[in-house]
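Heads up, one of the protein chains got dropped from this complex, but the rest are sitting where they should.
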Amino acid sequence: MTNQVIEFRHVSKQYDDNLVLRDINFTIEAGKFYTLLGPSGSGKTTILRIIAGFDDATSGDVIFDGQRINDIPANQRQVNTVFQDYALFPHMNVAENVAFGLKIKRIPKEEIAKRVQDALHMVQLDGYGEREITEMSGGQRQRVAIARAIVNRPKVLLLDEALSALDHKLRVEMQAELRALQRRLGITFVFVTHDQGEALAMSDQIFIINDGMIQQSGTPVDIYDEPLNHFVADFIGESNIVPGIMKKDFLVNINGHDFECVDAGMKPNEKVEAVLRPEDLDITTVDQGKLVATVDTQLFRGVDYQIMVHDEEGHEWKINSIHKTKVGEKVGITFDPEDIHIMRYHETEAAFDARLDSYEGDDEEDER
Amino acid sequence: MKHKINWGAIYLVIVFIILYLPILYLVGFSFSSGKTMEKYQGFSWTHYQTLLQDTRMITIVINTLIVALLSALLATIIGTMGALAIKRTKNAMRNTLLSFNNVLMVSPDVIIGASFLILFTVIGMKLGFWSVLLSHIAFSIPIVVLMVLPKIDELSPTLLDAAADLGASPWQSLTRVMLPAIAPGIMSGYFMAFTYSLDDFAVTFFVTGNGFSTLSVEIYSRARQGIDLEINALSTLMFLVSLALVIGYYFISKHGGSRKNQIVTVKEGDVQ
Partner (left out) sequence: MKQQKIWFVVPYALWIVLFVVAPLVLILYQSFFNINGQFTFGNYQSYLTSNVYLRMTFNSVWYAFLITLITLLISYPAAYVINRLPNRQFWLLLVILPTWINLLLKTYAFIGLFSQNGSINQFLRFVGLGSHQILFTDASFIFVAAYIEIPFMILPIFNSLAEIDSSLINASRDLGANSWQTFMHVELPLTMPGVKAGVQAVFIPSLSLFMITRLIGGNRVITLGTAIEEHFLTTQNWGMGSTIGVVLIIAMFIVMFATGDRQKKKGGRAK
């Protein structure tokens, strides 16, 4: 608790008649990599803009370092932002861009020169100081934008879809670099993205945002393994989401078949949704399968095959397998009890955590 | 294919001859030793000498330049502020302001001249230098807005956020980021306002009194009296000034244009 930097208390934001944030509560601790993940229009960028001070919260408190900062203008906050379009000043060269914040703070010239050099070194742009922005490639501009922000030594660095303008290969490279940079600097990063792969790869903590609300928060592994609701399950990774009935603890009925599972704490015969990840489904012989299905399509994707099948009741399943099948072939599908993840309708994050604790004790704490 | 291009080229050559013949004709006769634009009488600087000794004409040239420089400067300041103000308004308000802005752009000169004449009479202003200056400022403001506003629109909306994020106060954001970034637009605006003022005849003709005259008005009154090769000499000089202005303007807008392309490139990069 002592090293929390940012806290949102019941923050809501309304544009005209449009409620874009509904009662957001969270705390952000110092020195960690946070990701706000959600589809476009979910409100994630608005949260970032409220932290930076570009937008005001309609209601609620924004706490920074123990102080309420709702009324402090953006230029007096100890956060810096890396913008989606970089927002590099077109009339300044690289070094002038990086030096801008320091010049505003009237820091002595020699120190500015030194810190600019350090910052450029940090983002591997040594010797690029005199270049015009227009001479820089997209990836280099990205680095300039990062240097321009970190040179001010902010307590929190905000990154707004910072990698989305880069091509795939560069993006993957920058993910690793950003993560390394965050470790080295030891400052808090708050990263906004709609790319779940990016979020899973980089973050200590992810907040999944949709419809102006935090849907779920947790480590990447928690969120992937135990999505709270349909939205999260669908948004993170690939999944088969099927309706089911919780017969009793550790037994779920899906499409008329009973399966053993590892979830408990629901009402008897409660309607639920079950998530089965495609990579957890294995193809086997018909007699060994828990389900029998016919292969509809098969796509080779490099690392694996994506296989679409339909079972005897006509339900479609998506399977990712490194083994090849044949279209039209009858196969068996098998999976383990822990591959089934049960989600209750309308369960809150708090209730979900409480329920998990009730039957799993504290063996969940071994993550990190 | 080749055949077609030739027809097009021939057509274009004819159009260009029509466009430039009258101008070259004027310039050519300015060096004629004769007194009419009928027959070339052999090379001479006579008309230029007359022009240089014509103190009335020289005073008018100076007046015209003062009005143009001053009106362009003030129009640029007000127009830039107007463009910044328009940028901060939303859809409906923005469209309304732009409509008002464009009224003077599309209004015929006679209407502007006549209505300004009524205005100055109503407020009891004496016609002369000040009424001409005010009018020139007034009709140059919209072109400045139209040159500056696209430059502002072109800027990434996050640019000012970035300035604030890095600690700049609103005033610092304006002077250190906004104005330098739109400087090419402001310069173009100044140049356009300057040439608008130099070129104006109709509005000045209405609002100038007896004591004050600009070049256009003077040329008009002399042209009504017939051919005077001193005017040819004057037009040659003005042609050279225009040429210099065009080159200057293109230098600026090319500079600005390349910046524009640069920013566009940034935007395209973002989409990909």
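Going in written order, the chains are labelled A and B, and every chain counts its residues from 1.
Please note the rule applied: a contact is a pair of C-beta atoms (placed from the backbone, for glycine too) under 8 Å apart; a residue touches a chain by one contact, two chains touch by 3 or more.
Being a predicted model, the structure only gives us computed values, none of them experimental.
Partner chains of the missing chain, restricted to those shown and counted over the full complex, are B.
Contact with the chain not shown here comes from a single listed residue; of B:20, B:45 or B:130, that residue is B:20. Interface note for the absent chain: among B:33, B:49, B:95 or B:175, the touching residue is B:95. Although one chain is not displayed, its contacts with chain B can still be listed: residues 5, 8-9, 11-12, 15-16, 18-23, 25-26, 29, 36-39, 77-79, 81-82, 84-85, 88, 91, 94-95, 97, 100-101, 103-104, 106-119, 122, 138-139, 141, 170-171, 195, 198-199, 201-202, 205-206, 215-216, 219-220, 223-224, 226-227, 231, 234-235, 238-239, 242-243, 245-246, 250.
Everything below uses one rule, namely that only the chains that are shown with their structure count from here on.
One inter-chain figure worth recording: chain A and chain B are separated by 54 Å, centre to centre, where each centre is the mean of the chain's CA atoms.
Partner chain B is touched in their complex by these residues of chain A: 49, 52-54, 73-76, 79-81, 83-92, 100-101, 104-105, 133-134, 138, 141, 148-149, 152, 164-165, 167. Residues of chain B touching chain A in their complex: 155-156, 158-159, 161-169, 172, 176-177, 180-181, 183, 259, 262-263, 265-267, 269-272.
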